[in-house]
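One protein chain is absent from this view; the other protein chains keep their places.
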């Protein structure tokens, strides 16, 4: 029986892959709507960019957490 | 039989990965629409930011809950 | 029993596949809204393109991270 | 017991399948919003098309990477 030699890999890679779906779409939404907001109110660029970066950070954080969780769960 | 040595990892990582999809998209929606609302009504910035942060907290909470649940389930 | 010979492949390929979903949609959102913002405010092209590229980089990064993570997890 | 003879195939095909979801939607978003931007500002056609192609390339790249990754992971 040679099951192992054929189906290989680390399933934690799937965990990160799933965790990256949402933030990937989320960052697109923040920046997509963000550039339209800047185009509408160019004089508010500083304030709008600040809010865009804030949204980016919270969304990106979810993916980064997904990156380190497999290591954390392994240590427990 | 060497099944274990090839397909490795902790499936709890998949659980967090799934939990991060929704909040990732949700945060993007909150901030994306949020910056457009700020651009449309700049004088309401304080109130709008307050609501954006409120939406962020509830969405982010879902991912954070997904982060600690594997530990809770293990302790039970 | 010949299970192995039939179902083959590396599950880490699924991890990358998942990680590419979000950024793929995200890049589409950034550029889609971006070209509309440029069409609305052509004179702000430099500033808007800068923000579009910024959004692109953060979204694309999530997919690239998904590309190298299987190698990182394997080394641990 | 004859498990193997029934469920066959290479799981890496699933990896590419997943990797094609995001860019597929993303390209649609870029061109969909793109043609509307061109309709709004026909005289900016050259500049807008350039940005549309740029977004297309970065989104399509994610799917193409997903195409070759199974081969790369296999060689490791």
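Observations, loosely collected:
Going by the order they are written in, the chains are A, B, C and D; count residues from 1 in each one.
Please note the rule applied: contacts are C-beta pairs under 8 Å (C-beta built on N, C-alpha and C of every residue); 3 or more make two chains touch, one makes a residue touch a chain.
Here the structure is a predicted model, which means the values were calculated and not measured.
In the full complex, the hidden chain is touched by chain D at residues 1-18, 20-36, 38-40, 42, 45, 49, 52, 56, 60, 63, 67, 70-71, 74.
Convention: only the chains that are shown with their structure count from here on.
In this assembly, the C-alpha centroid of chain A lies 9 Å from the C-alpha centroid of chain C.
Mean C-alpha position of chain A lies 18 Å from that of chain D. Under the contact definition stated at the top, the residues of chain A that touch 2 or more other chains are 1, 3-5, 7-18, 21-30, 32-34, 36, 38, 40, 52, 56, 63, 70, 74.
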